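For this depiction, one protein chain was excluded, whereas all remaining protein chains were kept in their positions.
A, B and C label the chains in the order they appear, each numbered from 1.
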Amino acid sequence: MLPLSWLLALSAALFCIGLFGVLSRKNAVAILLGVELMLNAVNINLVSFWRYGNFAQMSGQVFAIIVFAVAAAEVAVGLALVISVYRQRNTVIADDIDMMKW
Amino acid sequence: MSWWTDPVHTIAAWLTTLLTGWGLPAWLASLIIQFLGVVVLVSLLMLLDIFLVWVERKVVARFQDRLGPNRVGPWGLIQPFADIVKLLIKEDITPAGADRVIYNLAPIISLMSVLLLWAIVPLAPQILGVDLNVGALYIIAAGALGTLAIIMAAWSSNNKYALIGAFRQVAVLVSFEVPMIAVMLIPTVLAGSMGMNAIVQAQNVPFVFLAPLAALIFIIAAIAELGRSPFDMNEAESEIVAGFHIEYTGMKFGLFYAGELLHAFTFGGFWAILFFGGYRFFGLETLGPLVSAAILLAKAMVGYWFIMWVRYTVMRIRIDHMLAFNWKFLTPLAFVLLMVTALVNAWLRNSNVLIYVLAMLAANAVIGLGVLQILRNVSRRDREKVEGPSQPVAAGQ
Amino acid sequence: MQNEWLYIGLFVVVGALVPTAAIVLSWIISPKKPNPIKQSTYECGMETVGDNWVQFKAQYYVFALVFLVFDVETVFLFPWAVALGKLSVFAVLEGIIFILILLAGLVYAWRKGTLDWV
Partner (left out) sequence: MSLAQIVFLVVAAVILGSALLVVTTRNLIHAALWLIVTLFGVAVLYALLNAGFLAVVQVVIYIGAIAILFIFAVMLTRADLRDRAPQLNRGWWLNIILALLTFGGLIWLFQSWTGFSKTAADIPAGFDAVAQLGNALISPTGYLLPFEVASVLLLAALVGAVYVAFSRK
């Protein structure tokens, strides 16, 4: 059987890759891709803790499902914002969208 | 454990003794046996698929008052094999500017998404791949792969028509997935499980008598998922030529085509499983698992025939009507049905079966008639907006 | 549990291998005589202009968006539906409230006219 440490190391690595993507990417859509990676890393952690902890209590899975809902909401609103900005400003580069209002 | 009452496990046990007799460890033997089982099932499915080509062509011919293939072999039965040879030796054209890896991956994923569905089909209590306890969601998940294949095919072939077609097709697919999921929840509520086998086992009364409207919505959404007429967005030739597979030739096109046919048959099967009792038919299934499998395949064929009947009878609906029909009619109706079914189920599931069934039927009838009344009012209002208020015709004028 | 998913995994492998085999077979035995005209993008005989990245309208996004929200909703509803057989009417009402809240979203999108294919 798998030791918990492997799973935690994997999720930490995935989280850091996502972090790098969020910090380094120019395109706003690509930044959101990085956020998805980070959320998935979190979910791996939650599910691992459910499995290795007291699995008869479903807390880990419930948390994971809530994270799914949050991820969906985040993507829906985030991409809607990107598209809206693109339609008005014709850019998707996050650094160019710095006026707070226009 | 004899050959007749449990063929699959008998063969598996025989193979296990054979393989472990050769000195293989037990887990490797079971892995090899499972692999062989999958290979046999997939091969049979591909054979069935070839047969479906013939069925489809023969049936459409009869609907259109023609004879259909009748030259190669008896009743033209060998025709699809000739078609396969033709597809194999056709030149395979990859358009310039195509993204080759994705272009070649798309038809593979498309067919795979259909084959995957058969991993959970219970042909009989003893003949089933896996009795997954998340069966209903698994169907949706496999469908998600199919949607992905469409986008990949269209984007990688670097063609404007393909991309436009794929966008429309995907918009229709994801839209109709909503009522489909909602009505899949209804058998889940009634059976108390998502597993396909458990749903079949729970149907002492076939669910079509408990939720006739849900069965109807399921098949409508399924036809849209299949991209078949009257929802055949990807084959709106006059607008977008052939949709997402416009640039595909030879065997790759053949794979899309094969996937579509098998998909239609598979959804006929799921219609039977979810609403028509699956492999059960008036106690006939107790005769043996092979009889049960035959019953399920026969029901699936009836469902497939129904899908073909609709396809060759009804004309294509315009995309705006199609989406409005889904979002403003099917989706609310499906959720209302879900809520009412759950309520009636919670109140009456422990009472007499007859009362339970009658209450469910009555609820469905009330909802159906109410919806018809609402539709009548709405269309009258729309008509009056165009034609002016309708005046009652007085007697004698 | 483990075995079930092993079987699904085998199914994925075999399900991918069969169409791959068909494509490879046709690649081996089919003729290959490419030329630029044959490989050009099909556009009913017109010369194709630019790449395929045409501008789509935001309508497509909105349908996918509404779908996403309802898709996530069903993830909550499937466990609810499975557990329903052992639960009280009160639990059913909780699920119904859940559905009604989301149907309000559908009504909003409907009233706003986003569900119309303009």
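Descriptive notes on the structure:
Note that in this section contacts are C-beta pairs under 8 Å (C-beta built on N, C-alpha and C of every residue); 3 or more make two chains touch, one makes a residue touch a chain.
All values derive from a computational prediction rather than experimental measurement.
The chain we do not see here touches A, B, C in the full complex. In the complete assembly, the contact with the undisplayed chain comes from B:Val174, out of B:Val174, B:Ala242 or B:Ala363.
Which of B:Pro7, B:Pro107 or B:Gly143 touches the hidden chain is settled by the complete complex: it is B:Gly143. Touching residues on subunit A toward the chain that is not drawn are 1-10, 12-21, 23-27, 29-30, 32-34, 36-37, 40, 43-44, 47-48, 50-52, 55-59, 61-62, 64-66, 68-77, 79-84, 86, 88, 90-93, 95. On the side of subunit C, the interface with the absent chain consists of residues 1-2, 4-5, 8-9, 53, 55-56, 58, 60-62, 64-69, 71-73, 75-76, 78-84, 86-87, 91, 94-95, 97-98, 101-102, 104-105, 108-109, 112, 114, using the contact rule stated above. Residue positions on subunit B in contact with the hidden chain: 27, 102, 132-134, 137-138, 140-141, 143-145, 147-148, 151-152, 155, 163, 167, 170, 174, 177, 194, in rising order.
Please note the rule applied: only the chains that are shown with their structure count from here on.
The greatest number of inter-chain C-beta pairs in contact is found between B-C.
The distance from the centre of subunit B to the centre of subunit C, each centre being the mean of the chain's C-alpha atoms, comes to 14 Å.
Centre-to-centre separation between subunit A and subunit C, using Cα means, comes to 21 Å. The residues of subunit A never reach two or more other chains; the list is empty.
Contact of a single residue of subunit B with at least two other chains is seen at no position. The residues of subunit C lying in touch with subunit A in their complex are 58, 61, 65, 68-69, 71-72, 75-76. Residues 3-4, 6-8, 10-12, 14-16, 18-20, 22-23, 25-27, 29-34, 36, 38-44, 48, 51-52, 54, 56, 59-60, 63-64, 66-67, 70-71, 74-75, 77-78, 81-82, 84-89, 91-92, 95-96, 99-100, 103, 106, 110, 115-117 of subunit C are the ones touching subunit B in the complex. Those residues of subunit B that touch subunit C in the complex are listed here as 30-31, 34-35, 38-39, 42, 46, 87-97, 104, 107-109, 111-112, 115-116, 118-119, 129-132, 134, 136-137, 155, 158-164, 167, 170-171, 174-175, 177-178, 181-182, 185, 188-189, 192-194, 241, 246-247, 250-252, 254-255, 319-320, 323-324, 327-328, 331-332, 335, 338-339, 342-343, 345-347, 349.
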